[in-house]
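Of the protein chains in this complex, one is absent; all others appear in place.
Moving on, here comes subunit A:
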Amino acid sequence: MRMKVKEKVLNWSLFCLMVIVAVVMLVPFFWMFSTSLKSLGEVFEYPPKWIPRQPHWENYARIWSVVPFGRYLLNSVIVSGSITLLHLLVASLSAFAFARLNFPGRDKLFLLYLATLMVPGQVTMIPNFILIKLLRLTDTYTGLILPNVFTAFGVFLLRQFFMTIPKDYEDAARIDGASRFYIYSRIILPLSVPALSTLAVFTFVFQWNNLLWPLVVVSKDSMKTVTIGLASFQGMYGTTWNLLMAAAVIGVLPSIVAFLIGQRFLIKGITLTGLKA
């Protein structure tokens, strides 16, 4: 009984500690939202005000006309969405070959794929920029999308998952005369929905947040993604903090939504990606 009381006291004091931690973690979000609803005069009031006297929702209307923010969003959706779909397709096809088929040199080739995970993106970024530039693909969706489709991360994650699917499913289908592509598309893929969703969420969020590559290949305003849009918005309108924060709120939302959709698969996926190696 004494143990139980002691444990309860401990848990409640840890609870209090966590409340402080949570406040620290969430204050920037609250501050972003609160500032986004202030008038410019109120932004620079001292001491800082937590709640705006009167919410200025029109800040959210103004950012669309001050910069082509709708266009930035659309670009980000097209780019991150395409990369995610293509990466899932290409990686699952490759992973199927590595996990379920036999061919000479398979393990060596897979090791070569894995080795590329060690090379930081900055190394390949420079030649890829030169290539995109020579092909006149700067300021195009192709230039934004194509070099980001091919990473070993997805191949590795999906291969690990495909290996855990029992061979029996596939044998039964083979006896019935199913082709390998049928096995891939009708048996392996449907059984891999958790792994595919994890990879989709990871890829989408990562690409949505990507700053460096769009910064390098885009110069036209109409081709900007949300991240460089935000960064350049800040450069141009550096003092209109209320508008900047409204833009930031909108830039943050899609990542959070993608995460909420995919989160029930995510912990599974995180365990899958390496902790249990």
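The rule is simple: contacts are C-beta pairs under 8 Å (C-beta built on N, C-alpha and C of every residue); 3 or more make two chains touch, one makes a residue touch a chain; residues count from 1.
Everything below uses one rule, namely that contacts and distances are computed from a predicted model.
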Match the chain absent from this complex view to the correct UniProt protein name in "NADH-quinone oxidoreductase subunit H", "Sugar ABC transporter permease", "Cytochrome ubiquinol oxidase subunit I" or "Hydantoinase/oxoprolinase family protein". "Sugar ABC transporter permease"
Quick one: say which of A:L131, A:A172 or A:V193 touches the chain that got left out. A:L131
List the residues of subunit A that touch the chain left out of this view. 11-12, 14-15, 17-18, 21-22, 24-29, 31-32, 35, 43-48, 89-91, 93-94, 96-97, 101-104, 106, 109, 112-113, 116, 118-131, 133, 146-147, 149-152, 155, 180, 184, 205, 208-209, 211-212, 215-216, 226-227, 230-231, 234, 241, 244-245, 248, 251-252, 255-256, 258-259, 267, 270-271, 274-276
